[in-house]
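Every protein chain of the complex appears in place save one, which is left out.
So, chain A:
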Amino acid sequence: MKVVQGIDVSDMTRFNPDQRAPLWWGILGLIAIESAVVLTFCVSYLYLAAYAEAWPPSGESAPPMLWPSINLGLLMLSSLTMFLAGQAINRGNQRGLAIGVTASVLLASAVLVLRSLELMAYEFSWKDHAYGSIVWTISGFHYVHVTSIVFGSAVVAILAWRGYFTQQRQIGVVVDTNYWYFVCFAWIPFYLLLYWGPRVYGQ
């Protein structure tokens, strides 16, 4: 059989073509999976609430609003610094990238500290009742995720300070940023459910 040249790809880019490299899709897949997990946790919370006699159970009150709201602000701010870091490397500004990612890591670390203090002050344990179980589980789930983005982005920050990322070679930043947005934005439904939910629903 005759074999002829159909297409020649020698001149095509080897980096993140059309801004949608396989890794971009891969992280989107991970985000889709984890979003389904977030949704399932929310549904479980609502299911338990719907069948409970009182929510939170009588004698308990929903955790205070102030610190989670501050955390929400910090997480949104860290998303903004992450976004600016991505913009910087799009222009080829390696220093801007490194500063942006480092700022995000520090902001999220602050969230971890605040969350730890807040959780330690909770008056109920996960062992007390189903309400305590679901609040602690969702909090723990999100806490672990913030820990993992802090860890992962710290590695990205180290590589950024060493000048690994360039305008072309930046898929690692793109992937890290997208996952960062996911973890920060996942806090919104949890925040509404855990802190606003009982106040609106319980009265």
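What we mean here is this: contacts are C-beta pairs under 8 Å (C-beta built on N, C-alpha and C of every residue); 3 or more make two chains touch, one makes a residue touch a chain; residues count from 1.
Operating definition for what follows: contacts and distances are computed from a predicted model.
Novice: Can you pick, from "Iron ABC transporter permease", "Cell division ATP-binding protein FtsE", "Cytochrome c oxidase subunit 1" or "Thiazole synthase", the UniProt protein name of the chain not displayed?
Specialist: Going by its UniProt entry, the chain not pictured is "Cytochrome c oxidase subunit 1".
Novice: Contact with the hidden chain only, please: which chain A residues?
Specialist: Interface residues of chain A facing the absent chain: 1-18, 20-23, 25-26, 29-30, 32-34, 36-37, 39-41, 44, 47-48, 51-53, 57, 126-134, 136-137, 144, 147-148, 151-152, 155, 159, 164, 169, 172.
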